[in-house]
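Every protein chain of the complex appears in place save one, which is left out.
Every chain is named by a letter (A, B, C, D and E) in the order it is written, and numbering of its residues begins at 1.
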Amino acid sequence: MKTNRAFYIGRFQPYQLGHHTVLQKIVDEVDEIVIGIGSAQRSHTMRDPFTAGERVMMVSRSLEELDTTFYVIPIMDMDWHAVWVSHVRSLTPPFNAVYSNNPLVIGLFSEAGIQVRRSPLYQRDEYSGTEIRRRMINDEKWEHLTTKAVAEVVKEVDGVQRLKNLSQSD
Amino acid sequence: MKTNRAFYIGRFQPYQLGHHTVLQKIVDEVDEIVIGIGSAQRSHTMRDPFTAGERVMMVSRSLEELDTTFYVIPIMDMDWHAVWVSHVRSLTPPFNAVYSNNPLVIGLFSEAGIQVRRSPLYQRDEYSGTEIRRRMINDEKWEHLTTKAVAEVVKEVDGVQRLKNLSQSD
Amino acid sequence: MKTNRAFYIGRFQPYQLGHHTVLQKIVDEVDEIVIGIGSAQRSHTMRDPFTAGERVMMVSRSLEELDTTFYVIPIMDMDWHAVWVSHVRSLTPPFNAVYSNNPLVIGLFSEAGIQVRRSPLYQRDEYSGTEIRRRMINDEKWEHLTTKAVAEVVKEVDGVQRLKNLSQSD
Amino acid sequence: MKTNRAFYIGRFQPYQLGHHTVLQKIVDEVDEIVIGIGSAQRSHTMRDPFTAGERVMMVSRSLEELDTTFYVIPIMDMDWHAVWVSHVRSLTPPFNAVYSNNPLVIGLFSEAGIQVRRSPLYQRDEYSGTEIRRRMINDEKWEHLTTKAVAEVVKEVDGVQRLKNLSQSD
Amino acid sequence: MKTNRAFYIGRFQPYQLGHHTVLQKIVDEVDEIVIGIGSAQRSHTMRDPFTAGERVMMVSRSLEELDTTFYVIPIMDMDWHAVWVSHVRSLTPPFNAVYSNNPLVIGLFSEAGIQVRRSPLYQRDEYSGTEIRRRMINDEKWEHLTTKAVAEVVKEVDGVQRLKNLSQSD
Partner (left out) sequence: MKTNRAFYIGRFQPYQLGHHTVLQKIVDEVDEIVIGIGSAQRSHTMRDPFTAGERVMMVSRSLEELDTTFYVIPIMDMDWHAVWVSHVRSLTPPFNAVYSNNPLVIGLFSEAGIQVRRSPLYQRDEYSGTEIRRRMINDEKWEHLTTKAVAEVVKEVDGVQRLKNLSQSD
């Protein structure tokens, strides 16, 4: 019997409970999951404060509590859409399905003949990286919007201070 | 107490028992290990038949049997040595030590102020990717030189046939 | 007698009757024409739905009805203007004139010592890629704004459906 | 009825009668042919003296005498084999078959699910770019080994002199 | 005694008296100064009209009147912040301090363990590249806002005319 392996991609700036809920549901439907850390080259901006390596750690540790096999792979942006699916596939274990609600991702994988499934929904206004980053800068509570593992990683890399520094005006 | 995390890099074409022995020893000395899949962009040649994603799968599955936390990250070549350490660190969880016997890797990480430890040795004439690839092409037994997980991955991606095809002369 | 060869560049998303009118006029003034497919790396977005290869086909087939020798060459964007003219010239047959109304293109070729001629004008509000793409998404008639050849290419690659898919919101 | 379109790639340094014979045979089997100018970024070396644009001109003019529709597209090298097929396809009109005897090209297109046919053979010792370049440097006759169109292009770009200059020792 | 060497980066489109005042002050505090020409790949736009080479000349000649040792190095943009500091350091003589008021530059060098000092301030509304470029386009006096050396370079490369050409509408 062939392994049922699915792909899911996000920027994860940072990984939060919305993503976690989605992955918990996907895990029930597949054998293994491949997570792409999108815009891997981006870090140290207010919108993308964390490095790919930091985000790998956030996702990997958060997924440890789910009983599944997973792979977490940084994916650099490529402003060449017709080549993007091959780029992803060269860096990841072979997968037979993609979960996404993004029209571009859906379109590119569909044209490449790969099955695309709608990603489970979550409350975007409540759980969002934007909101978490806003709270970090303003010294508001943010840990309840993400996993314990992410909070630990942010602390290990002194992420809140980095974000505050970047938010200073020139 | 801070996590003791180490970095180890290889081409893994394919991952074999020599690598596995080394990692088994390193695992005893650290809390977590970060594995870099070197020359990630290379595949489909006689010296580098497997894609980065296939090698991620080989390494990850082989390490599952060790009782440790690990991260497996594709690292593209960069013909710009002075920037290479930053490249690696941007894609990987933070680590405080590197295991290597390669003079360039040792030199670059040392200049960057990161501790480098000599990698445990193994019998290179017995366990080598070169030998395994030679055996694959010649229909000789090769599975005993690597892990069961690698043999499964090679089978899943039809790797022996790919190598044989590439070995045809023009 | 030396061949009188001219260069003309556009994004051609898609090629339409405005472009066609311009080229019909240029053809009368030169022996051969070199067409650059600009932003060749872009495709699969609402503004740039077609690949370079699809646009090569649109332009080549449309020009077949003109009695002239032409070359159609994809040109990737290069965010390094001082090198752009060399980039273009390395990929194209040698030309001795450029037709353009774009200040940057005019400036770069002029500084490189190449003759630039103003491109013949056409009615931009009537014939425009933007308008054609808008009509495609809204199931309005668009074929009369372009050549028969383009309509055939769009059909062959199922271009209207691609554009509609990309226009879905996330 | 769908168009039967095939792809054929070469370095064409320069295009010669061996290539021409092959293409004459392929033309009988397909409706349209897409020619890739390989290693498009290379020029001004003893092995690769001609630019992509010059080679586009050599091939296009030589094919004019065949009664077929063709497209000639520069293809830059990409040291990332797993992405190469997508790269080619993004720049070319859609094709349903590839003619090649190169194991790598055969392997990559086969894995992508595209039909590969063995390319017709020709006498490689007689017709070869290497031999033509050697003759150019040594002031021997070479024009009979290629098409009349190629000889004209070489003359237009003063190609023999370029090659002789490059052959001077430092 | 070790050399006290500092780094200062700007786009210098063009170099003006604000920059000059800042460097005059920094020169009093260090032995040698390394100037980075930022966004080196950009030129021939209304916001970035001058090439890196032209800006190297502007800065070098302006600094000749200060009695100090300086190095002027073009630095291309790199949309990969975690690697940027290494990029800069590979191209520049070793320095032990950075002068900057830019939060990103401050953050990146600080994380790399390099001392960052606030750059001396100057009147930004009076001395600015934006204002100088606006005046050039409108035939207003601009030479008093920059050094004599810059005015000479702009004249040598016919910079005002280039800017006026770029400001024409399509």
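The rule is simple: contacts are C-beta pairs under 8 Å (C-beta built on N, C-alpha and C of every residue); 3 or more make two chains touch, one makes a residue touch a chain.
Keep in mind the model is a prediction, meaning the values are calculated, not measured.
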Visible chains that the absent chain touches, using the contact criterion stated earlier: B, C, D, E
Selected residue (touches chain absent from view) among D:68, D:110 or D:167: D:167
Selected from C:4, C:86 or C:115 as touching the chain missing from the view: C:86
Selected residue (touches chain absent from view) among D:19, D:42 or D:61: D:42
On subunit B, residues whose C-beta touches the chain left out of the figure: 79-82, 101-104, 106-108, 110-111
Subunit E residues that touch the omitted chain in the full complex: 3, 40-41, 43, 51-54, 56-57, 60, 64, 69, 71-74, 89-94, 156-157
Residues in subunit C touching the chain absent from view: 80, 82-83, 85-87, 89-90, 113
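Here is the rule we go by: only the chains that are shown with their structure count from here on.
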Reference interface B-D: repeating pair among C-E, C-D or A-B with over half of contacts shared: C-E
Selected interface, A-E versus A-D, where C-beta contact pairs are more numerous: A-E
Where subunit A touches two or more other chains, by residue: 41, 43, 51, 80, 82, 89-90
All chain pairs that touch each other: A-B, A-C, A-D, A-E, B-D, B-E, C-D, C-E
